[in-house]
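Here it is, the structure in full.
Of the protein chains in this complex, all but one are displayed in their positions.
Moving on, here comes subunit A:
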Amino acid sequence: MYTFSNRLKIASFILMAVGVLGIGIGFMAAPSTVEEAKAIVAGHGDGHGDAHAVTEGHGDEMGHGEAHDASHDEHLLHQLQNKPWAALYVAAFFFFMIALGVLAFYAIQRAAQAGWSPLLFRVMEGITAYLVPGGIIVFVILALSVAHMNHLFVWMDPEVVAHDKLLQGKAGFLNGTFFLIRAAVFLGGWILYREYSRKLSLAQDESSDDSNFKLNFRISAAFLVFYLISESMMSWDWIMSVDPHWFSTLFGWYIFASMFVSGITVIAMVTIYLKSRGYLPDVNDSHIHDLAKFMFGISIFWTYLWFSQFMLIWYSNIPEEVTYYVTRIADFNLPFFGMVAMNFLFPVLLLMNSDFKRVNWFVIMTGIVILAGHYLDIFNAIMPATVGDQWFIGIPEIGSILFFAGLFIFFVFRALTKAPLQPKRNPFIEESKHFHY
């Protein structure tokens, strides 16, 4: 049995406390009036001056400079008010998505009846324990958006919809009630599978036949069907709809790749941590090697989808599509291309060599970069539509990351203490123990 070390527990509480502080400062610092918003931007110096000059010049030319300025200032206020919310949402979703990616990986291992991975099942089940608290927090943030506490989703504003023919056409799908019903169905399905599969997994340890194992196989296969559909729709709802005019048909896959690689990375990191503390004695370098292979492969898969999405839109150059990338390349140049370096170049070059995949600290270091890169991926997906060129990775963003990291560590490691780290009666456990590459 694993015991939650006090040092780690205290560390997770400190992370949460510092995070709450950062989030609080973020909300306090958000402006409540147009004047405050203008003062904040002016205080930042010339950084955003160019963008202003262009907008103002444009306004004068059109002959309604003053009205345009006022609406621009209003817009600025909304962006700055969105900032702490967007920071909170990005971090909340990012850590939730890690647990969800692990759940998909776990279900695939179950459905494929993989022989190498049963030793890691308890680690995966521990990480997916975060689905409940993480999912509830994401749901609450979405519900607050629907309740107009923030302006993360522009289509939730009836004022905007009233003047927007496209959004009126989409209102049958993109409306607050249906949005929350869908979110509840997705979260309910994922959590239900997680809890049921965990129950069967624990029951298998004590049972005298393989019936729990076989049932787990069947529900995992069925769950994967549900997951693929619900994950795809979730990515439209929770991420793509912040840009409600823009759509991409491979967006679900793209977000899936991000959550899958983040999840596998966290499995590897938690496993290596537990091993370094003397747990999981039967997990050998070949298991880490296999996880690192997945980290390497899915990183390339992510890049493939990232580029496919980009190239089709870049080549066809249709205004309503290409604006998505124009914003990102103009205002988010560093995080947008930086994430490609972190999510593609870095893991490809570091994990290409077969021997490096077996060096544990190497996997950890690469994993940290991959996780930071995929945080940036979600950041780049949410921020341009919610805060525009006012983005910054400052106190609210880092505070949110720290808070959810602490929460994640607390719930994951608490769940790990609840059951023996090694399944006893999994029919493939012997194969997993002798797994070698």
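Annotations
What we mean here is this: contacts are C-beta pairs under 8 Å (C-beta built on N, C-alpha and C of every residue); 3 or more make two chains touch, one makes a residue touch a chain; residues count from 1.
Here is the rule we use: contacts and distances are computed from a predicted model.
This complex has a chain not shown, and the name its UniProt record holds, of "Electron transfer flavoprotein subunit beta", "Quinol:cytochrome c oxidoreductase membrane protein", "Biotin-dependent carboxyltransferase family protein" or "Phosphoribosylformylglycinamidine synthase subunit PurQ", is "Quinol:cytochrome c oxidoreductase membrane protein".
Of the options A:139, A:247 or A:310, the residue whose C-beta touches the omitted chain is A:310. The missing chain lies against subunit A, touching residues 307, 310-311, 314-317, 352-354, 436.
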